[in-house]
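Certain chains of the assembly are absent from this excerpt, and the rest are unmoved.
The chains carry the letters A and B, assigned in the order they are written, with residues numbered from 1 in each.
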Amino acid sequence: MASAACCGALRGFLFEYDTPRIVLIKSRKVGLVNRAVQLAILAYVIGWVFVWEKGYQETDNVVSSVTTKVKGITVTNTSELGLRVWDVADYVIPPQGENTLFIMTNLIMTLNQTQGYCPELPDKTTVCNSSKDCAAGYIGTHSNGVQTGKCRKYSTSVKTCEIYAWCPVENDTHLPKPAFLKDAENFTILVKNNIWYPKFNFTRRNILPSISTVYLKTCIYDPKTDPFCPIFRIRQIVEAAGQNFQEMAVEGGVMGVQINWNCDLDKPASYCVPKYTFRRLDNKDSDHTVSPGYNFRFAKYYKDASGTDSRTLIKAYGIRFDIMVFGKAGKFDIIPTMINIGSGLALFGVATVLCDIVVLYFMKKRYYYREKKYKYVEDYELGASETYGTQS
Amino acid sequence: MASAACCGALRGFLFEYDTPRIVLIKSRKVGLVNRAVQLAILAYVIGWVFVWEKGYQETDNVVSSVTTKVKGITVTNTSELGLRVWDVADYVIPPQGENTLFIMTNLIMTLNQTQGYCPELPDKTTVCNSSKDCAAGYIGTHSNGVQTGKCRKYSTSVKTCEIYAWCPVENDTHLPKPAFLKDAENFTILVKNNIWYPKFNFTRRNILPSISTVYLKTCIYDPKTDPFCPIFRIRQIVEAAGQNFQEMAVEGGVMGVQINWNCDLDKPASYCVPKYTFRRLDNKDSDHTVSPGYNFRFAKYYKDASGTDSRTLIKAYGIRFDIMVFGKAGKFDIIPTMINIGSGLALFGVATVLCDIVVLYFMKKRYYYREKKYKYVEDYELGASETYGTQS
């Protein structure tokens, strides 16, 4: 008996088909409203979700590698340093990096520093009249060394606390203006970028397969005429970000070279190309920043014949170029497609709910329609006219 | 005739409205259960999905650029090196980088190395009694040079294989303890971070617009009193990660400065602020790691008057600070909203399925309700009481 009941249930499950019973109301108004709402939902799902936002695609983020190379020479001639040529090994510090590249445009050079005792650079906290103003062992936030407690002559007009430091101390109060290496604006940067979308195992280089070596030897990037040439002139990068190179070169700054790889992998690979934009990353507004521009100190160390250490301290101002590679690839995948189709189907239910409300609560014949739609079932005992077994 | 049929179908499609027929069962129990389940689903969709998890928002990852600047001086006095001051150019190696910053806290300095023949540092593989123990041309994993095959006196008590290398070889068995540059704990790091959400074209800096230059000149970061000051004291960074600076300074380590930018772009931009946390990234546990702490070797090269190359080899131990910027921005977008609404609507169907099961299989009046809900349709021939054309 149990197996017969079981078989019966199974037969019912497999060989019966249930479908909801429908009331078909012939009404122009409601019919048109219903179709209009359904059309709007369909337009949203197909037009916006699938065509515009590519909702049928799975996405992946880019994994990137960048190499850069600078070319350019400049010559300076000052009384202090004399005639001097600057090439790549002189102004690119450090000589190689991955995503960033620093080109020195201005500098303050302090030659022949050796460790010893000398007067500190004058400012509010270091100027003194006598030893009472200087505390031995004190190191301030902007000190160049540790105070000894003595007060010494810095120049004919001012005395400052003596310190033990690399002497003579650096005097960074007067920055060369215009920038010392102002011809750096003509230097060029070659950017080679290799990207990979791991999920789709798709790789691409910014030197596109259609570009020949002959073209690469002489081209310069231009957003209209040469949008895929990977060689950029520094002045153009700065100007494309709405900045003035000579202004920026004095105190330095940080420029972002943004390479955007938004690729639709359902299209041929040749459509996957980089898009370059440029943006200044540091804050020009000196009212809400500290240490404006971009600079850092480094030193070249020497030893003389007697073994004494000496160094040349260089406070280097310049433009740091951050190559920022980002982007998403999209490729057809069944899951986002089904999620969006499923949600879209569920939304069709909204059309029915809306029209039901109109038909059952707002139309003249609403009570009539309610009778057709609803079947009221009372409790067993109360429904005298309904008897067990009557089909309806 | 075809066009008439076509027109009829079109008229039916546009001007008819179909709505499912419903059985309304008046039962307190089932009614309440149904509403309770629907309320739970509504609470989940509105409360959790939309309010808590912001399911109506599209998200984007941050694209970031970081610059750092260290300030600080320290003085050491040893018999070997004498009185010596160390400033930024001496202990920050390399002088500029993007996301990482290394500050030397301890070192082993080997002065005046020149290329030549000398005995190797004693260890299990290099100690020898005679030339038979040394193989000419052999280079071991931890060798400082290539073996010549001879066995030489390293000190009065031990002999080791001779090598051709930069001599004298470095002896890194005894690391200064406490750390040589222990006052590095007072150094400060200024971190300037510029972030960008490309999808929403929203940029922000960690030096917020509300912060003035005057404040920036003297503030130090504190999680409670100065949470937006971008200047950090090194000892505080290390302690905030639950570490002891002096302990860490001996062998070095890697500290992560995590800047979290989780921004809700539906709110005003002033709510988008960075959140700093600190974490030690290297493994302190020396039982499951190799090369504990953080160190690397670099050299300063010199040439004497005769043109002979010499160098000072420095094994630098210190703390590398990795500035890790991450975060997501969210902004209202119609598609995730519609997906979640659609899925929510679909889930309402669960309430009906659940209550159907209760009503049709578990209640006393289940057969009665089944009659009201279902209309059994037999095969055409078998259903004698049903005749073509009878509406029901």
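What we mean here is this: a contact is a pair of C-beta atoms (placed from the backbone, for glycine too) under 8 Å apart; a residue touches a chain by one contact, two chains touch by 3 or more.
Not measured: the values here are computed from a predicted model.
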Oligomeric copy total, full assembly; chains in place: 2: 3
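Note that only the chains that are shown with their structure count from here on.
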Angular offset of chain A relative to chain B [C-alpha, multiple of 5 degrees]: 120
Chain B contact footprint on chain A (complex, rising order): 18, 20-28, 30-35, 44, 48-49, 53, 55, 61, 93-94, 97, 99-100, 102, 115, 139, 141-146, 164-166, 254, 256, 258, 260, 279, 281-283, 286-291, 294, 296-299, 301-303, 305, 307, 311, 313, 320, 322, 324, 326, 339-340, 342-347, 349-350, 352, 355-356, 359, 372-380, 386, 388-392
Footprint of chain A on chain B - complex, ascending: 13-27, 61, 63, 65, 67, 69, 71, 73-75, 83-85, 87-90, 94-98, 112, 188, 190, 192, 194, 196, 198, 205, 207, 209, 211-213, 216-217, 230-231, 300, 302, 304-305, 334-335, 338-339, 341-343, 345-346, 364-365, 367-369, 371-372, 374-376, 392
